[in-house]
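Complex shown without one protein chain; remaining protein chains in place.
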Amino acid sequence: MIQYAAIILFVFGLYGLFTNRNVIKMIVSLNVMEVGLNIFIISIGFTYDGIAPILSSTTANGLLYVDPLPQALVLTAIVIGVGTTALGLAIAKSIHKTYNTFDLDEMGDKE
Amino acid sequence: MKNLFGLLLSLVLGAFIILALNNTAAFPAFGEVDLADRVSEQYFTDGNVAEVGSANIVTAIVVGYRGFDTLGEVTVLFISALGVAIIFGEKKQERLDLKFKPNFMLRVGSRVLFGMILITSIYIIFHGHLTPGGGFPGGAIIASAVLLLYLTDDRFRSNVKGFKILEGIAGSLFVVIGLLGLVLVTSFLQNFLPAGTVGDLLSAGIIPIIYVLIGLKVGSEISGIVDNFLTEEESA
Amino acid sequence: MTLFDIVSLVVGALLLVIAFLAINAKKLINSVLFLSALSMLAVVSFVLLKAPDVAITEAVIGSGLVTALFIFTLLSVRKEETK
Amino acid sequence: MSAILLVAIPLLVAFLSILVKKYAPYLLIIVGLFNLVMLFLLQDGGVIIGGFDQPLGINLLLNLYSRIALILINALIVVIACLNIKDYGKYGSILLLAMAGLNGLVLTVDLFNFFVFLEISGIAAYLITSSNKKPTNTFHYLALGAVGSSLFLFGVIILYAMYGTLNYGAMIEAIAANNNYAEVVLPFTLMFIGLGVEAKLLPFNSWVKGALGHSNTMSGPMIASVYAAALSFVLGRMIDNLFLFQGTLLTIVTVLLTVGILLGDFMAFSSTKTREILLFSSVAQASIVALLFVNGVVAWAVWLIIANALSKTVMFLVINKATKEVGCDETKSLQGLFTKNILVGLAFTLATLSVMGLPLLVGFMIKLNFLTALAGAGQIWLIVAILIASLVEGIYFVRLLVKLWYKGENEISVKYNLSFKVVFVVIALALLAFGSYTAPMNQIDNSVDAVTEVVNNG
Partner (left out) sequence: MASIEYLILILVGASFLAYLFTKLNTYLGSVFTILATMFVFASLAGYGFGMGLDTTVNYLPWFTFNQTYLGFYFVIIIAFVYLMVSFFHPYYLGQYKYKDSYNMLFLLSLAGIIGAFYTDNFLQLFFFFELIIWTTMFLIPQGKSREAAVSYFGFSVAGSVAMLIGIFLIFSSTGQLDITSGLAAISGTNAIIVFILFLIAGFAKLGAFPLHIWLPIAHGNAPHPFSPVLSGALVKLGAFIGILALVRIVPTANLLVDSINLPLGQWLVAILGSISIVFGTLMAIKEDDAKKLLAYSSMSHGGYILVAFSLMNSVAFAGGFYHILAHAIASAAAFMAIAAVARATGTTKMKELGGMIHKMPITYLAYLVAIISMAGIPPMGGFISKWLIFMAVINKGMIFVAIAIFFGSVGSFLYVFRPLAALFLGQEFREYKHVKEAPIMMLIPTFILMGLNVYTGVFPSFILNFINNILGELGYAALNVTSSSIINVFDGQGILNPALISLVFAVGVFIAFIIFILLKKSRSVSLMDTYTAANFVHDEHLLHYSVDFYAPLERLYEKHTNWMTKFYESLAKKVKEIGNLGKYLFMSKNIGTTMLWIITIIILLLWGVAL
């Protein structure tokens, strides 16, 4: 269920980029897409009855763990997403400084 | 109209992706993953666990097996911090004013809180190889502590230059540790310290060291970004 | 239907609704807040999916710092507009 | 000594360079030269990182294919950096990171690591275009780039879920073992489109117009030559080793690329701005390269990438410098640019003729050979499309050349520094030399095939 929701979230991100002409909203859409992708990545490593991939002295060997690799990947992906978002926002701010609006449609043909 | 059309089209796309995944035999159904089919199973073998020495397998992967990814990820953050600075320009900047005047109590309170948050973050970073957490959340928490100071004190300006130096040195040390691995053992980022006992605080070889560096770097980078966002060009 | 299924159904539905609201919100600030909420829900789903590391990171970075950055951007702009 | 240094050293220096900002461009040049020396010293082979061999860890692979790509990338970055020390010195750290990112992109054989480097080089590219001072265009690039890399990651993750590995070689083997074409359509589609955004393939590349249409002497050649070359190289490797383009997927990809070739040149034909002409022509060229990879014409695709990167460097440098001084890039206002700069004009002309594929220059040999290869594969329709496009291309380039060589209404004077001229002459001579001496090309022909095997064995 969550996996499907993740895919739809990803698609929503694309949809947001398709409809919105506002820079901030586009960055929001990108973030929605990233959240969707992250959940999807985690979901492909999930196992019913699996436990978090942390070994401890109390747990014996032979337990069922969820796949740790996707989690590691998502850690990386989240931080990368932050980098992109920060940069996007910085650009958005400088767009606002130049055109005095966030809306790409309202900028007119001012080259 | 365009809105609806786009929504429909993207929902169709979503449906197609879901259908395609369902039609794919090799794609495991949700929750029915068999680790034996994957590389991941090998991360749990005793030999590998002992070699890396980290109880948190995710940490073992992030810093150990796929440490190179993490270096790249730190670089992404670094480059975007750099980029934010370049885009905002390097002219003299002044702080963004706050709408309200913070009183004395708030300021002192936030200082105390700042210390506590910092300690938490240090804990998170140092236990990264044992419990969930590690360099990234830890670093982010450091940054949020700095953010707290920004929000509660309208005259607060962090030492941006200090962040830069910290950032640069932490990053360089990361690479240097990697290169030490290359020189001392055989490959880049290879562990050259004893792995210790799994579950101990002082275990997992270079993993805690690297996580500390990552924490510092992430913290200073995000703080730098926050600082950049909270300042603006001096209005002449 | 297990508890997990029910919770995940609710979380999934909420995710979709909030994402839709975030994308289609009229006001930018609402959009940003919905995004933050979305992030929080993502944290919930990460916990559900047994990924505590990711959950912590997402909680701090995704719903905390990113939202802060968004809001600062909007704030600085609003200040300019009022000038 | 290991190929990891090609990535690690630029990263280390980049981290340090923010402490000594002023010297960043000089550091960049030193690192670039160091990398070039390393590239001639290093031996072929895989590199293990972190002490864990694949599939547990991440591997790099240096072979002839990646070596060629790396030499080209690093050399061009050094050249571009040398020419722009004065004007764009503060982008030194960014260029260092771009170098690290692109080197990693070419070297890595791990799909997720590939994504990380794609992001590093991508963000560096957004920042490079931000030097154009056109924030909307940079944002356009950023948004599409982010979508592209997300799509790529999506594809990679699906592949991981299916085959349980992220390593290139292991993945290829797993796919071959599974041998079910229909299963891999979804991930390959997503990955191809994701890479296509960055590699300037047609329906996904609307960022090109803004990013290159207002480029300067740094961003123009960086994006149009270095990035284009690097992404073509990695896309080529993906297409040739990993992607199983068959059936509908093959048809649609071929159609897309063919349309890209034709429309790219048609769009250039209908442009009056010099930089737009150049950028649309490079869109068409990128599609040709991808099409060659799809059809397995690896050796000539590699040569085409190299020749294009060299020619486009010259062309963008010449035009962007002139545009900066004249203040407008309409072909009309650049008329007579070469009347005073005969040497520059000759280099530009040779570069253009090479792109057009006229004899005595390397472009001709490449064109003839890849067309022969396509003919051998029975792809007569592709030949027809490519040739029609190159007819159109020839016409607009000749129109442009004639305009630039003969005086218009206004006299314009553009001064090119000595360093620019040296670069132009060296590249033009290289284009001539490769064109008349064909032996090394035949060598590559054999060795690239061997490379494919090395990659397959991981």
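The chains carry the letters A, B, C and D, assigned in the order they are written, with residues numbered from 1 in each.
FYI, a contact is a pair of C-beta atoms (placed from the backbone, for glycine too) under 8 Å apart; a residue touches a chain by one contact, two chains touch by 3 or more.
Computed from a predicted model, the values in this text were never measured in an experiment.
Novice: Using the whole complex, pick out the displayed chains that touch the missing one.
Specialist: In the entire complex, chains touched by the missing one are A, B, D.
Novice: Looking at D:256, D:294, D:310 or D:412, which makes contact with the chain not pictured?
Specialist: D:256
Novice: Looking at D:174, D:326, D:383 or D:414, which residue reaches the missing chain?
Specialist: Residue touching the absent chain, from the options given: D:383.
Novice: Of D:38, D:337, D:374 or D:412, which one is in contact with the hidden chain?
Specialist: Missing-chain contact among the listed residues: D:374.
Novice: Please output the residues of chain B touching the missing chain, sorted low to high.
Specialist: Residues touching the hidden chain, for chain B, are 6, 9-10, 12-13, 15-17, 19-20, 23-24.
Novice: Go through chain D and note every residue touching the omitted chain.
Specialist: 136, 140, 143-144, 147, 151, 182, 185-186, 189-190, 193, 202-210, 247-249, 252, 256, 263, 266-271, 339, 353, 357-360, 364, 368, 371-372, 374-378, 380, 383-384, 387-388, 390-392, 394-395, 398-399, 402-403, 405-406, 438-439
Novice: Contact with the hidden chain only, please: which chain A residues?
Specialist: 14, 17-21, 26, 104
Assume only the chains that are shown with their structure count from here on.
Novice: Comparing A-C against A-D, which pair counts more contacting C-beta pairs?
Specialist: Answer by contact count: A-C.
Novice: How far is the middle of chain A from the middle of chain C, if each middle is the mean of its Cα atoms, in Å?
Specialist: Taking the mean C-alpha position of each chain, the two centres sit 10 Å apart.
Novice: Two or more other chains in contact with one residue: find those residues in chain C.
Specialist: 51-54, 57, 61, 65, 69, 73, 76
Novice: Could you say which residues in chain A touch two or more other chains, in rising order?
Specialist: Touching at least two other chains: 1-2, 4, 8, 10, 12-15, 19, 43-46, 48, 50, 52, 54, 66, 69, 71, 73, 75-76, 78-80, 82-84, 86-87, 89, 91-94.
Novice: Once the touch criterion is applied, which pairs of chains come out as touching?
Specialist: A-B, A-C, A-D, B-C, B-D
Novice: Under the definition above, what is the set of chain C residues touching chain B in their complex?
Specialist: 24, 51-57, 59-61, 64-65, 68-69, 72-73, 75-76, 79, 83
Novice: With touch defined as at the start, can you tell me which chain C residues reach chain A in the complex?
Specialist: Spelled out, the residues of chain C in touch with chain A are 4-5, 8-9, 11-13, 15-16, 19-20, 22-23, 25, 28, 31-32, 35, 38-39, 42, 45-46, 48-54, 57-58, 61-62, 65-66, 69-70, 73-74, 76-77, 80.
Novice: Inside the complex, what are the residues of chain B that reach chain A?
Specialist: Checking each residue of chain B against chain A gives 2-3, 6-7, 9-11, 13-14, 17-18, 21, 28, 30-33, 35, 38-40, 43-44, 46, 49, 55-58, 60-62, 66, 69-70, 72-74, 76-77, 79-81, 83-84, 87-88, 130-132, 136, 198-199, 218, 222, 225, 228-229.
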